[in-house]
Every structure is written in C-alpha cells, then in structure tokens.
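Of the protein chains in this complex, one is absent; all others appear in place.
Letters A, B and C mark the chains as written, and numbering starts fresh at 1 in each.
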Amino acid sequence: MRFFSDNAAPVCSQVLAALGAVNQIDTAYDGDRWSQQLDGAFSDLFETQVRALWVPSGTAANALALAALCPPHGGVVCHRDAHIQNDECGAPEFYTHGAKLALAEGIGAKLTPESATAVLDRIQKGVHWVQPHAISITNATEYGLVYTPDQVAAIGAVGKARGLGLHMDGARFANAVAHLGCAPGDVTWRAGVDVLSFGFVKNGGMSAEALIFFKPELADATLYRRKRAGLLLSKGRYLAAQLLAMLDGDLWLANARAANAGARLLAQAAGDRLVHPVEANEVFLKATPEEAAALRALGFDFYDWAPGEVRLVTSWDQSEAAIRPLADAISRL
Amino acid sequence: MRFFSDNAAPVCSQVLAALGAVNQIDTAYDGDRWSQQLDGAFSDLFETQVRALWVPSGTAANALALAALCPPHGGVVCHRDAHIQNDECGAPEFYTHGAKLALAEGIGAKLTPESATAVLDRIQKGVHWVQPHAISITNATEYGLVYTPDQVAAIGAVGKARGLGLHMDGARFANAVAHLGCAPGDVTWRAGVDVLSFGFVKNGGMSAEALIFFKPELADATLYRRKRAGLLLSKGRYLAAQLLAMLDGDLWLANARAANAGARLLAQAAGDRLVHPVEANEVFLKATPEEAAALRALGFDFYDWAPGEVRLVTSWDQSEAAIRPLADAISRL
Amino acid sequence: MRFFSDNAAPVCSQVLAALGAVNQIDTAYDGDRWSQQLDGAFSDLFETQVRALWVPSGTAANALALAALCPPHGGVVCHRDAHIQNDECGAPEFYTHGAKLALAEGIGAKLTPESATAVLDRIQKGVHWVQPHAISITNATEYGLVYTPDQVAAIGAVGKARGLGLHMDGARFANAVAHLGCAPGDVTWRAGVDVLSFGFVKNGGMSAEALIFFKPELADATLYRRKRAGLLLSKGRYLAAQLLAMLDGDLWLANARAANAGARLLAQAAGDRLVHPVEANEVFLKATPEEAAALRALGFDFYDWAPGEVRLVTSWDQSEAAIRPLADAISRL
Partner (left out) sequence: MRFFSDNAAPVCSQVLAALGAVNQIDTAYDGDRWSQQLDGAFSDLFETQVRALWVPSGTAANALALAALCPPHGGVVCHRDAHIQNDECGAPEFYTHGAKLALAEGIGAKLTPESATAVLDRIQKGVHWVQPHAISITNATEYGLVYTPDQVAAIGAVGKARGLGLHMDGARFANAVAHLGCAPGDVTWRAGVDVLSFGFVKNGGMSAEALIFFKPELADATLYRRKRAGLLLSKGRYLAAQLLAMLDGDLWLANARAANAGARLLAQAAGDRLVHPVEANEVFLKATPEEAAALRALGFDFYDWAPGEVRLVTSWDQSEAAIRPLADAISRL
C-alpha cells in the first residue's frame, strides 16, 4: 500500500475517458475547441476574468509564473522549504534567466507577513543588490498546511505595498480549497494573488496543470515562453480535455476531499505523533526507525523525511477502507 | 477533410489503450517500470546501446539535443528553412542559453556536405566569432525530402572532421525510415548521428517523443536539463507507455507507411504540379489561388505555403479511400 | 605603418591627462562627481534629456542596448554584415538571453526601409515565430558608409509603425557625424533612435564608451544589467573622465574629422579601386594579392577583407603626412 506520493496514484477514470472523447481531428497546439474553452471555464470557476493555459507539469507552471512576474535581474521571496527552491533543479532560475530566490522563514513552510518583511527589509536599494519583484507561496504548503484567505491577503498586502507580484504554487491547491471550504477566488485573486499554478496531476490528472493569470495581460508574453520552452504540445486538446474533465461537476474538489479525508483519518490515529497539523493530504509523523520499519513490514510504503520523521501522503483514489489498516497500525505503534 | 497537419490527426487506438494499461500505482517521474524499459527497447530497435528519454514535444527534444551538443557560446549549422530556426520561437536559443544558428543553403531544406562546408569555412577562428559545435539536419526535411544513409554520412563526415556533433530532427523520422526501407540505425548512428529527436506525436502518438542519445554519456546532463525545464512529468509512465506501444510490433513503421502511401497517391495525381519529390508524407503543390479555392470548396483543408504553392500533409489514419477524393480533385484541376 | 584597425591607435593625450586629473579620492562605482556629470554633458550635446552610462566596450554597449529593447523571446532586425551579428561572439544573445537576430540585406551593410520591411513581412504572427522588437543599424556602417538623418528616419518610421525600438551601433558615430556635419541629435533621436552606442575608444579613448538612452526610462533596468554583467567598474571616475575629456571642446569631433580626412586622402588615390564610397574612416580597396603584397613590402599593414579586396582604416592620430606615403603607393599600383 503506497503512501509515498500522490504522483504515484493512477489517473481518474473521467480523465482517461476525456482523452477518448477528444480523439478526433482538430486544430493543433492550443487552437482546438477544448483549449479554447479554458479561459471561460476557469473564469467561471474563479468568478473573474482569467487567462488559463495548460502546461504539462507543475514545475513548468511555477517557472512560467515566476518568469511572468520577475525579470532576470530580480528576485523572488519564498520560504526556504519551498518546492521552487528545493525540488525543481533550478527551474525558476532557468525560466527567469537567473533571478534569485530570497529565502524566508516560517513554521510548516508557511510564510508570514513578518517573515516576508524581514527578508525584504534586509535588501538594500541599489544596483548592487538583487531587488525583489515577487513573492511566491505554496498552498497547501510543502508540509500540508493551508493558508487562509486572510493569511494570503496579509502577505499580498506586504507585497503590493512594495510593488511586488504574488504567485501561488498550488500543486495541492485543490486540497487547500477543500480544507478551507471557500470559493477558489477567495484565496487567490481576492487575496492579491496574480498568478496561480493550479495542480491537477497529483489530484487524479495525467499530464496537464493549469496556469491561471488573474492579471490577464501577464499571459501575453507567457504564451511565447511556453512555446519557446517546448511546453506547447502539438496535440494540446489532450491536455485541455483533462482539465475540463476535472472541472466538470467539481471533480477536482471531490478528489481533493477524498484525499484530505484519508489524511484526517491518519491524523486522528497519529495523535501526538503529528509534526504539523493535518490540513491537506500530507501527514508528517514522528516515528523511530524501528516504528517506521514495523509499518513497512506491514506493507505500507512511505518516505523517511527527517531523522525520526516520516511522511505519509494520501491520494484521491484511496477510500477509507484502504486507509484504515494504516491508521490502525499507527494507533498500535 | 483535413490535410493541413499531421498534428491534427487523432491518436491511434493502441496508444490510447496503453494509457489505460499503465493506469495503476507506480513510481513517479521516470522511475516507473515502463520508463525504465525505454533504453532497452530503443537499443534493440537501433541495434546499439542508446539512452532514450521521453519528452512531451518535438521542440523540447530538439532543444535538449542541441543543448547537449553546443555550449552557450557556440553555434549550430542548420538549413535556413529548418524547423529549429523558424518554427520553435527560439527554443534552441533558450535551451542552449544563446547559441547561434548558422544558416546553410540546400534544395528542399536539405543540407549538403558542400553547403555545410561553405558555412563552416566562412567562420573565422578566434574569440570574436561564434565557433560551430554541431550540425543539425531534419529527416524527413521540412519539404518532405529524405536523406539517405549515405547523404547523412557525408554530412556527418564534414562535421566529424571538425569535431562537431550531429543532431537529427526526426519529427518525421518514421516517414523517412519507411521511405528508405533501411534499418533505423543505418540512417542514424551508423551515419554519424549523435542525437536523434524521434517523433511519435505526428505519427499517431499523443504527447510523447523520444530523445535518443547514441553517445549515451550525453544523456547525463540532459536529465538535469529536462527536469529544470519542467519537462520531467510526474506521471511519466503515461508517456513511456505511448512510446512502447508504438514500438510494439513496429506500429510506428506501419503508421508511417500508411501516411507515406497517402502522400504518394496525391503525388501521382499531382504530376507536374509537384514542387518537390514526394518521399515522406508531405506534398507541396503548385496551385493558383483559384485552384486552391476550388479544392477547398470541395471540403479539403490545407495551408497555403508560398504564392502559388500549397502544402498537403497526409496522416497515419487516412486510408486510400480517404485520400482518393483529393487525388481525383487534383487530377481534375 | 598600420592601417588595420583604429583600435590599434594610441589614446589621445587629453584622455590620458584626464585620468591624472581625477586621480583622487571619490565615491566608488558611478557615484563620483564625474560619472554624475554624464547625463548633463550628453544631454547638452544631444539637445534633449538623455541618460548616459559609461561602459568599458562597444560590444557591451550594443548588447545592453539590445537587452533594453528586446525580451528573451523576441528578435532584432539587423544587417547580415552587422557587427552585432558577426563579430561579438554572441554577445547580443547572451545579454538578451537568447533573442534572435533577423538578417536583412543592403548594399554596404546599410539597411533600407525596403530591406527591413522585407524581413519583417516574412515573420508570421503567432507564438511559433520569434516576433521582432527592435531594429539595429550601424552608423557609420561596417563598410564605412554613413546613414543620413533622412535615411535613419525612414528606417525608424518602419519600426515605429510596428512598435519596434531603434538602436544605433555608433562604434564610429563620431566619424558619421563628422561626415554629415549635422547635429548629433539630427541623426539620432530626431530620426527615431531610442538607444545609441556612442563609441569613443576607436576615436582616441582608452576604455570607455557611452551608452545613450533617448528614452531615459530604458536606462533604469540597464543599470542593473550593467552591474550584473560585471561592467560597473568600481573606479568609474576613470571612465567618466575619458568621456568628458573627449566631449570637452568637441575633441571627439576633431579626432573623427582627422581620421575621415586620412581616409579621403586614400580614397582620392584609390579612384576606381574603391569598393564602397568612402564616407568615414574606412577604405575598402580592390587589390590583387600581388598588389597587397607590394603595399605590405613598403611597410603598410592592413587586413585582407575578401578575395581581391583589402581594408584600410585610418585613425584620429594619423596626419596627412603620415597618410600620404600610402596614398602615393596606391596611386602607383
């Protein structure tokens, strides 16, 4: 039974079915009728006019977002545990042509207005120092914590006061919204977010993420960057179809709720072992090597995260029945 | 009836079926069992040890190939009508960090040893001038011509004598091999090719191309570049599966033969109207605007290519019966 | 006697003296009192408000200018014989992060409205094709021809109609102005030039060129690019002093006139041998290898330029007496 990554989960049946449904002749790249629906569909979801582009990976979405917000000689404030800093092999630096990430502190990989301000205040004005152009936050964070609309807005306000853009890495945005129970617009543009990387792959998709521009004009140059990076697939309708299938009937939300429910089940079993509150679909657990080995001996797969700490990730496809044995095993540790 | 692009064609059923077959839990990125089979499967096909990477687009494959062969301060010789020069929005410059393309002449977008040498001889030695590091050719070319193994080898020899790498843009490599009837290795590594962009999407695939390194060590840094560009999809098994499905039973070759046959049918009907010999699946036809309009009035879609010239592209899924009406209409012009 | 390059000429005495005059304590980088005078001094010269930055080389000036006018995914139209295309080892691509140069034709390395338009018209609209963002011309050109204000304005108009910026590579701008006898503003901003690389080194300077922004706001990001490229020397006053010394009493113009006069002397001697009209300080001469050898045997140094063609460059420090022997030798060929 695997709990090591939501990337390991299969693709949900509606997404696979959608691939078959668009398997017909149409215009190449993003000229097809499905790609052309994305702006409208996501504008409806977010209750404002957006530009929505499919891209084949979350790393690509993040890097294109940052390139839209920050020039090569600029900087982006993010948490020191952010995915863009640690896990993308320098994709932000590649796409921005060498912008720097300025690293901020915060519990659970969560930036605060104070920690962002602390970093910003340290940057002297002048050409010798990389000037900040944007802030990037991850919602849900790399440790499964969720920013509320108010928290996002507070960080957004710090940035706006200095003329900075705001990017949200939403690799697990669905899980965040499912936890918050708010409208997707509440925790994004209404709170100051300019660009969102809206993840679908971890949540039941196959190969399409959505890059959402709440400032539509930012999309213009991004279209060139997407092409120039080899990210403009020639049969784009097979990516658009995935996104439309997951928006249909709010499948994205249902999948995220299922994954979150699984994590809550584990969290209840974990009790004092929890390293962070469980708000999305990740559970960080204190466990000795012996305890971890005991769980693995029962057939559960997961990553060691830090000494004495393991990470369990639940997925959209795991029912309560599928999760229960691990929850029970944790209880019995 | 569309003849404007093989990118408009649907995905073949075996590829779609393969997506369903791998729709199960497995390791993320390219750690899954299917991605791990690619080196072996392509080494078998090419009868030599290769490294084979999936990438989601032909532009990405080309740009990664060039980045593997050419440093930022170097240059790549290619035909002035090459796709990498004209149709990729500067992807080679992005991935190589600003290398220059040095443009050579040649009929039908085909480089010759002489035209490549002419460009190379013009480049002075010294730090003021961008020095060549590679040659890139397209097989089949942008005008549907096919390089024979001997022709590739002759260009390869020009390059090797100067220490240059050789890249083949094989967006329609399958069509070229189908035309040549040779072993895939004959027109690639045996003729001096170091890296091949092996196209599948135009030939019935959905979202996976193969990047083949005949010098396996060139793949090492490419793995980092692929990740850094956001091209390492997290559910890579759905890309690997497409490639394996098309290798299985030489489906790639059967599809290409079908497309080529359709083009031959049109070529026979076209007679003196042909701008280039038809060797792959593209037909360039002399046609007045009135003649083009007449064909379109019959329901045939295609691109105007140049004044008095149209381009017709046939696809893997078009049977003789599907092509015949256009052939007849051309005959009647 | 050397005629191979004006870069080989010494530094004029006023420039050397200026280095001594500023050899005192002052603020580092460009905070010193001399660097701070540049905007004013060049604004006076050009009769409009400009921003003027010292840079240590013409290649740096050109590349920074292009980076100010063109994004990484854009293109710049220039002559196929332009210095930025041929002789800067890819500096434009480095500074623009991979923008492409689109090459136009024209006699004597001179762009025309028609040749620029021809290149621009060939570029399709859309994300697959690198879109033009600027035009770059060289005045005087690489073949010693001079654009008149009207000619510049005509090209500028072509660009402005399409929203393009206009850069002038003025490595020999002084020679062009000396030939034209116009105000420096006439052939630059009044004719639509946005950025000028104003060369001083070939004209008696040592290590400082001026980068002039007629749209002052373009200088803002350039200040960061200059620093980031290691071009912001810590003792900037020694560069500023060179520029101020050459502006003082129009030394730049006197030096250029002297160099041009030398070239005219050679041109008169050359008669029918001239490949191009001589308008600045370069003379391109038809000469057989035997004739070239004969001149060299007399002690004259110069470059072979093309088969049967040699290039003679005169410098600010060569008096008529110094030039006369070569003129005579040419006459006697």
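The rule we apply is simple: contacts are C-beta pairs under 8 Å (C-beta built on N, C-alpha and C of every residue); 3 or more make two chains touch, one makes a residue touch a chain.
Fair warning: this is a prediction, and the values are worked out from it, not measured in the lab.
Engineer: Which one touches the absent chain: C:45, C:70 or C:89?
Structural biologist: C:89
Engineer: Of A:3, A:29, A:42 or A:94, which sits in contact with the chain we cannot see?
Structural biologist: Only one listed residue reaches the unshown chain, and that is A:94.
Engineer: Could you tell me which of A:72, A:159, A:184 or A:204 touches the chain that is not displayed?
Structural biologist: A:72
Engineer: Any idea which of B:51, B:73, B:110 or B:202 touches the chain not displayed?
Structural biologist: B:73
Engineer: Can you list where chain C touches the absent chain?
Structural biologist: Listed in rising order, the touching residues are 2, 5, 7-11, 16, 19-20, 23-29, 55-64, 88-91, 94-95, 201-202, 206-207, 224, 227-235, 238-239.
Engineer: Please identify, in ascending order, the residues of chain A that touch the omitted chain?
Structural biologist: Residues of chain A in contact with the hidden chain: 72-73, 75, 86-90, 93-94, 96-100, 127-130.
Engineer: Just the residue numbers, please: which parts of chain B touch the chain that's not shown?
Structural biologist: Considering the whole complex, chain B reaches the absent chain at 29, 71-73, 97, 127-128, 131, 221, 223-228, 232.
Operating definition for what follows: only the chains that are shown with their structure count from here on.
Engineer: Distance-wise, how many Å sit between the C-alpha centres of chain A and chain C, to the nearest whole number?
Structural biologist: Distance between chain centres, rounded to whole Å: 50 Å.
Engineer: Using CA atom averages as chain centres, what separation in Å is found between chain B and chain C?
Structural biologist: From the centre of chain B to the centre of chain C is 42 Å.
Engineer: Quick one: chain A and chain B, Cα centre-to-centre, how many Å?
Structural biologist: 34
Engineer: Residue numbers in chain C touching 2 or more other chains?
Structural biologist: In chain C, the residues touching two or more other chains are 72-73, 97, 127-128.
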